[in-house]
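So the structure is just underneath, and the comments pick up after that.
Yeah, one chain of the complex is gone here, protein chain that is, but the others are all in their spots.
Chain IDs A and B follow the sequence of writing; residue 1 opens each chain.
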Amino acid sequence: MSSEVVLAVDNLAVEFATWGGSVQAVRDVSFKLHKGTTLAIVGESGCGKSVTVQSLLGLIPMPPGRITAGSARLRGEELLGLGAKALNRYRGKRIGMIFQDAMSALNPTMTIGDQIAETLIVHTGMSAAAARQEVITLLGQVQIPEPERRMRQYPFEFSGGMLQRAMIALSIACQPEVLIADEPTTALDVTIQAQILQLLESLQKSHGLSIILITHDLGVVARMAQEVAVMYAGQIVEQGSVDDIFYRSAHPYTLGLKAAMPGKAAHKAQLQVIPGSPPDLFAPPAGCGFHARCPHVMQLCESNAPPLFGTTHQARCWLHHAAAPVHPLRQQLIASSGS
Amino acid sequence: MLSYIVKRFGMGVLTIWFIATATFVAMHLVPGNPLAQEKAVNPVIRANLEKQYGLDKPVTTQYIIYITNMLHGDFGISYTQENRFVKDIISEHFPVSAELGLLSLFFATLGGVLFGAITALSRNRWPDHLIMVFVILGVSVPNFVFAALGQLLILKLNGWTGTTILPIAGWDGFGSMLMPSLVLGLSTMAYLTRLMRATMLEVAGTDYIRTARAKGLSTTRIFLSHQLRNAIMPVITVLGPAIAIITTGGFVVESVFTIPGLGRYFVQAVQQLDYTVIMGTTVFFGAFLVLMVIVADILYGFVDPRIRVEAGR
Partner (left out) sequence: MTSFTPKPEDFALLAQRPSLHHLQRPSMSYWQDAWRRLRRDPKASVSLYLIIALFMITLFGPLLWRVEPAREDLDVISYPPGLRIPALIVTDPVQWPGVHADPAALVPADPNSTQSLAATTTIRVEGEATTQYVRLTWQPVAGAATYLVYRNDHTPEAAGDLGLPLFQTLSAEELSFEDRLQLKPQDYWYTVIASDGVEEASVVTTMKVPVQRALTVSQARERGLDATPGQIVSLGAHPFGTDTLGRDILARVMQGGRVSLFIGIVAPLLFVFMGTVYGGISGYFGGTIDAVMMRVTDFLVALPFLLFMILFRIAFGIGPGESGIVPMMIALVLLSWENTARLVRGQVLQLREEAYVQAALLLGAKPLYLIFRHMIPNTIGPLLVNLTFSIPMAIFTEAFLSFIGMGVAPPTSSWGSMSNDGIKTMVNTPHELLFPALFISVTVLAFNLLGDGLRDALDSRMRSRE
């Protein structure tokens, strides 16, 4: 494991003020992103994974959103609490971002070329002509054919896959250190998905990018990530290396997710669902967020929130407490921590 | 783009034909056909009319005569004034109405876009609340009240200063145009402000504005090159209908400020039951409005790349 930490997030908490009270969308989230690697954040919709990364760049609407605690340091420089002006030195320049639906994420009344050139002009002070040349290079890098013609076109003239490529070109235009990809392939066909992932991989190698990949697709995680964080109800419930997560799952929720994934082995068993639904974040339960759906629920789970157990492979589950009954999951955590 | 324009004009011609026909039907088929009635009319005019409209012939023939005359730009002769052609009356008075209308449309659009942008940017703070109070007043107070207040204001201003800052009535120079066109544009301005605020807020919540923020653009730049441009488009689409509101509102403002426009003339014609002037003006105004809506549509086509590019194929 490369040890150089590019981005470190500690104890991040975000809440949203709504009519019905405040929603605690992100609670006590910490992770580290190492240089040249990919960290995947996995979880079902509404678990807070998008809010987590968007709050790093101040992209959540504030108000109603509010970062209540935590820190996020890009190579030691604190990001949270910066004003809009200060943040703009990081946004697009040192941290690039790709969004899920490229069609709605690009301005419909501006040409693709202009939208990419805009970033270059703002951050590098390039002339318009130089920026245009650079755009052509960038579009070539993301394998968009005929870049000279395509850069003069509008988003509605692009196909979904091409738009996502343009979006990627936009996000890497200023050679950022970190690329945040928020569900970059969710809206795409499977074949296009593969192409986009391939593109991201090759760009990571050529540019030395560190990527945070938000997804709910464990297949994408297995292919792209070295590190994985599993989020549930605003918290990270398990994190570790990709092997830890897939082969030594230490949290009942991760097991549930894996069982719910239609894999190559889908023929032999019925797809499993996790019964119930995530807790109400208006009033998070006092105990473990997963206790109501957990097959291994114990007496204390309902009213006592579990801490993270483990060191490099961590899980937020009481089963890993020393006094807990011996359970196969516990062996997993011990095994990976020991290695 | 050309085929788009041609298509719009084709629809426009059809619509104008419909307006002309509807006018004809309204005047002829409803009981109490004014043209057939023996109202006390000057015999010279009566003879003119009979010749002009073929009143002794069947309705279908009358209709064909009517449409043919319209196609030649001939709206007939005034019903109450001898030897006054309706088209002369229109060409004499319409330019004044057009000046008034365009000037107030200018004020309305400028104010609407400006105030709409201010309210959206200062959402839920005092400039927003203040402007929205004026907006709700603007759409709730009838324009004759604004006209009366405007005139009263000029009167008081002139009284206090002892000089003629602005003329109270008439149509002579920019000074006399200022208050009527402001008053006339007020309700449209209020409407556009509301629309602009709504679209600005909608655009502010879109994904592409989030992308623009993620790109690290300054707030000013996002506002100017992304938000404003996209928010202004719906405003352009309602400019055509806005002209319709302004033109009809012009009747009142022209009457109050005694401006010699077509609207004021129309009100007088209605009071004197000058049927031919009423018919001619109705069709003319209708055609003018149709044309303005088409112009606004084409303008929109030029601004919105989606329509421009699609139409170019």
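Please note the rule applied: contacts are C-beta pairs under 8 Å (C-beta built on N, C-alpha and C of every residue); 3 or more make two chains touch, one makes a residue touch a chain.
Please read these numbers as outputs of a predicted model, since none were measured by experiment.
Considering the whole complex, the residue from B:L114, B:L228 or B:A244 that touches the absent chain is B:A244.
The chain omitted from view is touched by exactly one of B:V6, B:A22, B:A47 or B:I64, namely B:A22.
Where chain A meets the missing chain, the touching residues are 18-20, 28, 275-277, 279-280, 285, 291-293, 296-300, 302, 304-307, 318, 321, 323-325. Chain B residues in contact with the hidden partner, per the touch definition given at the top, are 11, 15, 18-19, 22-23, 26-27, 30-32, 34, 136-137, 139-142, 144-145, 148, 151-152, 155, 244, 247-248, 251-252, 255-256, 266-267, 270-273, 275, 278-279, 281-282, 285-286, 289-290, 293.
The rule is short, and it goes like this: only the chains that are shown with their structure count from here on.
Centre-to-centre separation between chain A and chain B, using Cα means, comes to 53 Å. Against chain A, the residues of chain B that register as touching in their complex are 205-208, 210-219, 221, 225-226, 229-230, 233, 303-306, 309. Within the complex formed with chain B, the residues of chain A that make contact are 57-59, 61, 84-85, 87-93, 96-97, 99, 101, 104-111, 118-119, 122-123, 154, 156-157, 170.
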